[in-house]
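The structure follows.
Note that one protein chain of the assembly has been removed; the remaining protein chains are unaltered in position.
Up next, chain A:
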């Protein structure tokens, strides 16, 4: 980590803070995402997770610090950072295809209508929605809506895919299917991704690294967990993989007790730029 990064580093979060009068949600927050890497941020609500994602997306501005993407400080939202929103955020007056086509035409303003539609159709096909392309969001199930959201985000071919608890509103079965779908799509495309979640198994299935955040106020990344479970991972055999249980137990312990006990003032000698890295699966 020393030295600002090399070619592999795509995103650097450098000392960002969010303050309200009399309240610091988080401060002095540092982490990075490497090219092709999948990073999950896990923590309880109230630690500013969504704010961090919005800052990464450029929808929000930190009170201190900054975000570098490809070595340049960001100044707002960009097509290079696509967001899959928690509540799908599809436009209800557009069909599934038109929702994706809107994104495609924003990315490629020079393309004619037919070319935009073809690209949108292809993006929908990748999430298995060819049949439902002409339907309005109101006529789609929750899982299908979120698939359209995924197709829309991937259709702009972003450098970084940002996801804010994208499956939290879905039922358990649909959530599982979509997690595997995202895992497949991200792996296929070598997509760099950053996701916020509070679902431990989701983080273990998808992430290469898992950032554990303490409870707010003054939340910080207390630990970085390396997920060494081999890929491809599937939900069906995830819990049979060697190392799964220590990994899961470690994160659960953190969420249940240590996220609380570690909260507040950092310990003596704490280096916010280098939180401890743990590899529980190898223990």
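For this structure, a couple of remarks:
One rule holds for everything that comes next: a residue touches a chain if its C-beta (ideal position, glycine included) is under 8 Å from a C-beta of that chain, and two chains touch if they have at least 3 such contacts; residues count from 1.
To be clear about the criterion, contacts and distances are computed from a predicted model.
Its record in UniProt calls the unshown chain "Nitrate/nitrite transport system permease protein", which is the match among "Nitrate/nitrite transport system permease protein", "Fe-S cluster assembly protein SufD", "Monosaccharide ABC transporter membrane protein (CUT2 family)" or "Tryptophan synthase alpha chain". The chain that is not drawn here is touched, among residues A:58, A:143 or A:166, by A:58. Only one of A:8, A:23, A:106 or A:277 touches the chain withheld from this view, namely A:106. Only one of A:136, A:159 or A:198 touches the absent chain when the whole complex is considered: A:136. Take chain A: the residues that touch the chain left off the picture are 57-59, 76-79, 81-83, 85, 87, 89, 91-94, 102-103, 106-107, 136-138, 156.
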